[in-house]
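Before we start, here is the structure in question, set down as structure tokens.
In this view, the complex is presented without one of its protein chains, the others remaining in place.
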Amino acid sequence: MYAISLGDDGAELRPLEPWRAEEFLTHIDRGREFIGQYIGLPHVVKNLASSRSFLQSYADKAAADAGRIYGIWMDGKLVGGVLFRTMDVEHGTAEAGCWLEPSAVGKGLVTRATRVIIDWAVEERGIHRVEWQASAENQASIAVARRLGMTRDGVLRESYPHRGKRHDMEVWSVLAPEWRAARGR
Amino acid sequence: MYAISLGDDGAELRPLEPWRAEEFLTHIDRGREFIGQYIGLPHVVKNLASSRSFLQSYADKAAADAGRIYGIWMDGKLVGGVLFRTMDVEHGTAEAGCWLEPSAVGKGLVTRATRVIIDWAVEERGIHRVEWQASAENQASIAVARRLGMTRDGVLRESYPHRGKRHDMEVWSVLAPEWRAARGR
Amino acid sequence: MYAISLGDDGAELRPLEPWRAEEFLTHIDRGREFIGQYIGLPHVVKNLASSRSFLQSYADKAAADAGRIYGIWMDGKLVGGVLFRTMDVEHGTAEAGCWLEPSAVGKGLVTRATRVIIDWAVEERGIHRVEWQASAENQASIAVARRLGMTRDGVLRESYPHRGKRHDMEVWSVLAPEWRAARGR
Amino acid sequence: MYAISLGDDGAELRPLEPWRAEEFLTHIDRGREFIGQYIGLPHVVKNLASSRSFLQSYADKAAADAGRIYGIWMDGKLVGGVLFRTMDVEHGTAEAGCWLEPSAVGKGLVTRATRVIIDWAVEERGIHRVEWQASAENQASIAVARRLGMTRDGVLRESYPHRGKRHDMEVWSVLAPEWRAARGR
Amino acid sequence: MYAISLGDDGAELRPLEPWRAEEFLTHIDRGREFIGQYIGLPHVVKNLASSRSFLQSYADKAAADAGRIYGIWMDGKLVGGVLFRTMDVEHGTAEAGCWLEPSAVGKGLVTRATRVIIDWAVEERGIHRVEWQASAENQASIAVARRLGMTRDGVLRESYPHRGKRHDMEVWSVLAPEWRAARGR
Partner (left out) sequence: MYAISLGDDGAELRPLEPWRAEEFLTHIDRGREFIGQYIGLPHVVKNLASSRSFLQSYADKAAADAGRIYGIWMDGKLVGGVLFRTMDVEHGTAEAGCWLEPSAVGKGLVTRATRVIIDWAVEERGIHRVEWQASAENQASIAVARRLGMTRDGVLRESYPHRGKRHDMEVWSVLAPEWRAARGR
């Protein structure tokens, strides 16, 4: 029902709710290998049951105002998404993230989508600091952080075990005043 | 973040979430006497705590896919809303409802908003029967049911105690094929 | 332990508790096809585990004062039952229902049993309106409603999907004053 | 609704459910000092809220098949009760207990009522051992154990703190074969 | 991390937490037949899942201050343990127990370990009465009770069904003043 246009190319942001578990699984299946390079999502979403329960975990976070997940649709096809893995309104902090199937790469979709949700977090919900974590090897994700005007706060050494290796995780962030300045507000 | 335009007069439909408890309470306070004529909402939403817990109950219903609540904003002011008091996707049934503060009456806001959510329920969620209940004395609500093309299924005699009196509750409904036919689909 | 005689023919009403799951399953098995014509009970009670969990759901309702289930025994054999699918003491409403295996049909057992539980609901628990829902095709159930002196409030069109078809559900009800008048109190 | 006659003097055993909290409190109030001599019940049931929550704890035990509570009514007045403080059907054990307000003492009500519930536990639920605990000073309760044909298993020294003193608790029991023999079955 | 020496022979008492489930299962496997003669522990701990869930039940009891479990290690090998099956600080009572694999028998390990935990219960937690239950046939366990200076309170006849037979359970206890006197405090 709700949908936010992300531009003139038919890209839209919509709630990604548990009843979309089948559609979500099909999408993950298309991008399983690619998406799973640096993030655990495809390891979690393996079949219809785990797809449903992953989305349910975000439905529960939304109900508790502790996180959100949004899908990106391109011409009616779910091709990726952005999320607030955590959101702590009382402390004014949130950690954003993203994923994309291969066919949707290179169009700036994640950057556009993340701008929408950071705007909401900062302007409507009073979030002061939005964080972004990515494996130091995940150049695509780090490029998004840079494009969003974020600053690199540091590197959490060997903090994320993934596919048999411990990844250094870069932490990037943008603060509300920085965000507003960059957006020209 | 999400918002659906309800027409050219600045009316919008948005998610009505627990973090809006204060705004919701202020709105109910403005319409307390009027809204409470036939429905219990103002009796439930008495202060910030009960406002928050009422909206939380709908956040929980949304997470369980068992109900939804939406606010109607007019020029940035919350003036009413529509909801699915219950939604049973497996059985294909849902019960819709509404409320409005006095200043927003007479503009067809509820009819417009309800059309949007019934469209979603019928077209996206596979709901077969949308029900509408209203006190037999609540002419405004019954007029909405009529305007939505609903049929009166019957009267649940003395089923709803409200302000010291048991109200006969009319049950109206529209079925998916009827809805589509009326919408010219 | 508790038992209420329903007449001179050995019929008795007793609590139907989870520890009777096996006896209950055997009874449902005897009447599976017949009982399942218009109600979903045999679809829910398929084996010992689901029998136990169905009865447990009513044990939980009883503990929450939100529903009850009672078995009808004929010469020591469980042959059917009556229930309050819902009971809302604060609102003064309850919805009653019934089921019977074929061998027990035609003896007025359900009518007798329902009289006992409506008496309790109205006289001891302050229930003002007792409702009865039945598929418009379920002549036996509708005959019970009539025999209980209920009034038909309406028909919830296509509200109940059962065995591949949506049934119109008739709603019947009796109000406390009507009940007392008919019982000569 | 359910009621079991305990004899020709108008004594009856009935379920003691949370909705009777007010009646229960009034009864405890009448016997507060007397009942509280050796048992903690009046310390737990102090007002309507605690009366309701005490009865609710037994409603929950009943739903879990882990305990039961029954009231004794004399000419329509609640005057005492019997209970299974614990019941473990898998292990075949249960601990029974009782209380009575002063006006109801001396009529054998507890003995009669306990016979009914032990019969149920032994004959219908397969309980092998019914236990009875009483302060070594509580002659009335010990007399009931004796009248029920129980054997004294021992004394749990200083096991129960009550009104500033640790009481020795006598443990009595009757086994299913003993119960049946005594009842002439 | 925590460890308490039980003497000069390398015996130690340590918390027995869920993450030790595998070690615990291996230990139970070594003593399965022997340990299971009189107690149900080996019937409960059958595989890794049940080992983990048994230890989790004690982690939950510890969090609720309602019980504890401790392992006995001999030269780095888990060979048995002691526990408070129940602990009721408000009432000042606790029930202790033990188990041992065959290789560790005859060294007084249980007696030494139980002394440590009774000391803690009595001196630090204000427990007044520590109880010990054992099958009347379990001479080893009864000998421990005697060595601990406990008194036999009685025999709960046929109270414990185990391996197809109902066992008489002896109840032994020691009271805080007795404990302190015997320990020369």
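A, B, C, D and E label the chains in the order they appear, each numbered from 1.
Note that in this section a contact is a pair of C-beta atoms (placed from the backbone, for glycine too) under 8 Å apart; a residue touches a chain by one contact, two chains touch by 3 or more.
Note that the coordinates shown come from a computational prediction; the quantities given were computed from them, not determined experimentally.
S.K.: Among the chains included here, which ones are touched by the excluded chain in the whole complex?
M.R.: So, spelled out: the chain left out of view touches A, E.
S.K.: Just to verify: which one of E:Leu41, E:Ala62 or E:Ala140 makes contact with the chain not shown?
M.R.: Here the residue in touch with the unshown chain is E:Ala62.
S.K.: For chain A, which residues reach the chain that was dropped from this view?
M.R.: Those residues of chain A that touch the unshown chain are 91-93, 128-129, 131, 151-161, 166, 171, 173, 175.
S.K.: Residues on chain E that touch the omitted chain in the whole complex?
M.R.: Interface with the chain not displayed, on the chain E side: 1-4, 15, 17-19, 56, 59-60, 62-65, 89, 116-117, 119-120, 124-125.
Here is the rule we go by: only the chains that are shown with their structure count from here on.
S.K.: Can you list every chain in contact with both chain B and chain C?
M.R.: Neighbours common to chain B and chain C are absent.
S.K.: Please give the groups of chains connected via touching, computed with chain C left out.
M.R.: The remaining chains, counted without chain C, group as follows: A, B | D, E.
S.K.: Measuring from the mean C-alpha position of chain A to the mean C-alpha position of chain D, what distance in angstrom results?
M.R.: Comparing mean C-alpha positions, chain D is 60 Å from chain A.
S.K.: At which residue positions does chain B touch at least two other chains?
M.R.: In chain B, nothing touches at least two other chains.
S.K.: What kind of graph do the touching chains make: line, ring, star, complete, other?
M.R.: line
S.K.: I'd like to see which chains touch which, written out pair by pair.
M.R.: Pairs flagged as touching, ordered by label: A-B, B-C, C-D, D-E.
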